[in-house]
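Right, I'll just put the structure down here and ask away after.
Subset of chains shown; positions unchanged.
Letters are used for the chains, namely A, B, C and D, taken in the order the chains are written, and counting of residues starts over at 1 for each.
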Amino acid sequence: MNKISIKDLNLYYGNGANHALHGINLDIPARQVTALIGPSGCGKSTLLRCLNRMNDLIEGVKIDGLVTLDEQDIYQNVDVASLRIKVGMVFQKANPFPMSIYDNIAYGLRAQGVTDKKTLNEVVERSLRSAALWDEVKDRLKSPAFGLSGGQQQRLCIARTIAMEPDVILMDEPTSALDPIATKKIEDLIQTLKQKYTIVIVTHSMQQARRISDRTAFFLMGDLVEHNNTNILFSTPADDRTRGYVNGDFG
Amino acid sequence: MSYTLTRARKIQDTAAKALIWLGASLTVGFLLWILWYILSNGLAHVNWEFVSSDYTSIGEASGIWPMIVSTIYMVLASIGVAAPIGIMTAIYLTEYAKPGSKLVKVIRFCTESLAGIPSIIFGLFGLTFFVGVLGLGFSVLSGALTLSILILPVIIRTTEEALMAVPQSYREGSYGLGAPKIYTITRLILPSAMPGIVTSIVLSIGRIIGESAPVFLTAGMVARIPESLMDSGRTLTVHLYKLTQELYTIHEWNQAYATATVLIVVVLVINTITKLIASRFNKATY
Amino acid sequence: MQSASIDTTAVPATGTILPQSGRRRDWKEQFFKILFLLAAIIGVLSLAVIAYFIFQESLPAFAEAGVSGIVTGTEWLPPALYGILPMIVASLASTIGAVAIGVPVALLTAIFIAEVAPKWLANIIRPAVELLAGIPSVVYGFFGLIIIVPMIQEWFNVPAGNTVLAGMLVLAVMILPTVIAVSETSLRAVPKTYKEGSLALGASPMFTIFKLLVPAARSGILTGVILGIARALGETMAIIMVMGNAPAMPGSILEPARTLTANIALEMSYASGVHASALYATGIVLLVFIMMLNGTLLYLNREKAK
Amino acid sequence: SETISVSGSTSVTEVMEVLAETYQQSNKNTFIEVQGTGSSAGVKAAKNGTSMLGMASRSLKDSEKEPELKETTIARDGIAVVVNGKNPVADLTKDQIAAIYRGEITNWSQVGGESKPVVVVTRDTASGTRGAFEDIMKLKRKVNGISVSAISQRAQVGNGNGVVKTIVANNPFAIGYISLGSVDNSVKALKVDGKAASVAAVQSGDYQVARPFLVLHKDANTSDAARKFLDWVVSAEGQKVVADKGYISVL
């Protein structure tokens, strides 16, 4: 069953000046990990941001085509906030809020009216543990999130998103600032999460895509070149450009 | 469990949104009401002759051209003195002084406190100090110096806030490139803080144009085009003040409203020009 | 500094691109640092001189009537009695009222312009609000006298509408531009990434505004509010025209009263000797009030920041 | 050309500006600069020479007097007691007016009007008008041996003829007093002790509610041109301007 389905999606930045996505067609199956790969600037983040309508916030963005979540057009008659509760997102650049570590994690729940201290404490601890950050910050939950290292901030943002237990989790290079150990933990987390949730991940690491994803889509300059079962895409790519890229002799 | 938007949240949201619209409507409502009040009474009495001719008390001519000119002089001179001092002070406080130091706190405390001193006290001070002690006499210069002190707190504090809101990562990036401090400030930080600085200037312009007592106590009220900064001049507001304090005839009423109408246009024009000038400095694109 | 270039090809070496200007730059940096410091000193000094000027002028009155005779005296009968307690009350009441009405409206409007309004509408309202800042207080006063005062007379069925309430309303309108403009700029200066992060968590725009953006802009908003309060406390001309200026202690907000500022403006042109000095003393009381207020706000802000 | 500086009382300024302009028409190379700063400032300015001529709308206090400081009365200003046009009351005695201002009479029915509260409007103590009004109505009392105003502390205070007039014009219960020159049909001038307020009545001494407009100077600080101007002001020509403007000539 497809959780998300993208049909003929075109996206333009700068009021049409920059055609960033060219007629993308992609189905994202439920409870699987779909990886988006491709060279920097090819449109991966742009596509990801279409899935929870984050691009609405950028001025001069024009979108046409169809994106459905559970068969429902997300650009029509949809309450955007509810959509984004269902479709959570971890941004490419860690963006902690100017508040304490604890409040950062509790933020999303509080936004839904959860005020119960016990629930909040539980969720905060659980999320931080899942994101492999708990041990490092458990003694400074009340200190500002800005005092965290780059990788810690990235894990904080992951924890903040999974605290909401969304249906679909969009992750834009969630381990880019992480060391191998932390990366391993996040990858394990993704494997656990996919039993319940649908995950779309942007990654630059072929190894990572191979390790954790069920399906992979390869982008090049705004085009979706090829998408397939991860094993197939990496072993027997249909397109020359894909082969070149995954074998590392492209460009 | 996956969270969904609860009904209660939705209601709260709608309520909050309604409140915001209500607040904004109240403001706009007041604004329209006051504008309508002024324009409906004044517009009919504004004509080219009124705007362009001189003013005499004998009643030969009752134009307001000298007042328009004096007002513009006053704005230029006051902003010319206060803006550099105020902005530089704010720069010193945010970029040079040690963050959170006593000095910063003391200066901030002083400026905020003095912002509440009634303007007439500034006027009396100007009358004693600039007009008297410094011997500048009743002149646009005395007025401008007095008003500069009056608006200084607003410029300092608002600019300071704007500077503090500039992301630290810009400073890091610039200093990391070895850019000199002064270059970083003029080319990166000030342009990024431009919206806040413009706000402070526009608010100050409003203050300069809108004050009466501190102006006539220092710049006087001679209804003639000042030939230099050392001449006395009557601003539009002082003129309006005089008209409203001692209204004798219906003609003076009409004049008062017409003056207020012209004043609004003058404020609009000066604000627009200010923003145009500022936008030329503001190379930063968002 | 080492001369070197990135490409092996002929490219100007570092030394030739960058002027060798260590000394001059040092000098320049130092010059500007001193210039800015000088500006800060001039700014603060001019303000200090004014404070000193008021203090000095007010001394004779304090000498004659005593601090308590002035601050806690209830009768203003120059040249015999110089009690300004009723005026302190009137100033506080009118300011508190104005802030209670004006600040929420202003904040909501600032939020509206910065976050809620479509761009075209914001672009109309913003300059309009700035226009409001340029309208002279005499005009507000006259507007109040002709429109608001008779309205109060009618609605509340009081003999005269020149009351504390009229003052509150006029002041509330007058502080709008300051609070709106400063708050709105601060809200706009909040990094976009905060908003993105919040919305992506499914927080509604309203939650984002009130729980994230407003706290992030708190310092600027507070500055706007303080400047607004200061404006209300210091406003003179408009207040004189609508509040009735009776020096007696007001029994309710539906009675006339005289503020500290009105007292100064009303009598200064005529007063001489101790009477004039007493008016400056009024100014000192005002200054002390504002300082106390700022102290409290500063303290509150620090507590909250913790 | 030569500049003559004049500063002081705002009320005197009104007539002084007209005098100055009229004078300049026949004396092209003199410029008379008139600044309204208040009576006290005018006295000070004349004493210390900041201005050649000082204006005051009240008699000098003993503490202000100096042997070299010369006083010239250039006009007298009549004072009219006014009520709202809707008020049936048309005539009051001085005693009644004084009682109203002292706060002893608080209802119009006590002086033959409707049963409505009296809204008392007075001028600021800074006003010469008020000084004269208090003198004539005997509105003085002693506190601690010092003579102070007896006008009720509850009376409304307006800071100018225009403001008092506007309050009275807008409030059916109000009573106020304004410069005779500023009376028009928006308010109703009362008869005092049966006498209508008019320039003629003031001049003949029938209507006694009036105050002096003074010009002060020290010979040491004034130029010949200034003294010549002052002489012209009290001449028949100058006094005609005074009368035309609605004030009472001193001739």
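Everything below uses one rule, namely that contacts are C-beta pairs under 8 Å (C-beta built on N, C-alpha and C of every residue); 3 or more make two chains touch, one makes a residue touch a chain.
Note that the coordinates shown come from a computational prediction; the quantities given were computed from them, not determined experimentally.
Undergrad: For the full complex in this file, what are the copy numbers of the chain types, given as a label formula?
TA: Every kind of chain, counted over the complete complex, yields A x2, B x1, C x1, D x1.
Going forward, only the chains that are shown with their structure count from here on.
Undergrad: Any chance you could name the chains that touch chain A and chain C both?
TA: Intersection of chain A and chain C contact lists gives B.
Undergrad: Among the chains, which has its CA centre at the largest distance from chain D's?
TA: Checked the centroid distances; the maximum from chain D is A.
Undergrad: When the centre of a chain is set as the mean of its C-alpha atoms, what distance in Å lies between chain C and chain D?
TA: A distance of 37 Å separates the two centres.
Undergrad: Could you put a whole-Å number on the gap between the CA centroids of chain A and chain B?
TA: 48
Undergrad: Two or more other chains in contact with one residue: find those residues in chain A.
TA: As it turns out, chain A has residues touching two or more other chains at 81-82, 85-86, 108, 111-112, 164, 166.
Undergrad: At which residue positions does chain B touch at least two other chains?
TA: 3, 5, 9, 12, 244
Undergrad: Make each chain a node and each touching pair an edge, then name the shape: line, ring, star, complete, other.
TA: Shape of the chain contacts: other, as it matches none of the listed patterns.
Undergrad: All pairs of touching chains, please: list them by chain label.
TA: The list of touching pairs comes to A-B, A-C, B-C, B-D, C-D.
Undergrad: Which residues of chain A touch chain C once you look at their complex with the stated criterion?
TA: Listed in rising order, the residues are 52, 54, 57, 80-86, 88-89, 91, 93, 95-99, 107-108, 110-112, 157, 160-161, 164, 166.
Undergrad: Once bound in the complex, which stretches of chain C touch chain D?
TA: Residue list for chain C touching chain D: 75-81, 142, 145-146, 149-150, 153, 159-162, 240-241, 244-248, 255-256, 258, 265-273, 276.
Undergrad: Where on chain A does chain B make contact in their complex?
TA: Residues of chain A touching chain B: 79, 81-82, 85-86, 108-109, 111-113, 164-167.
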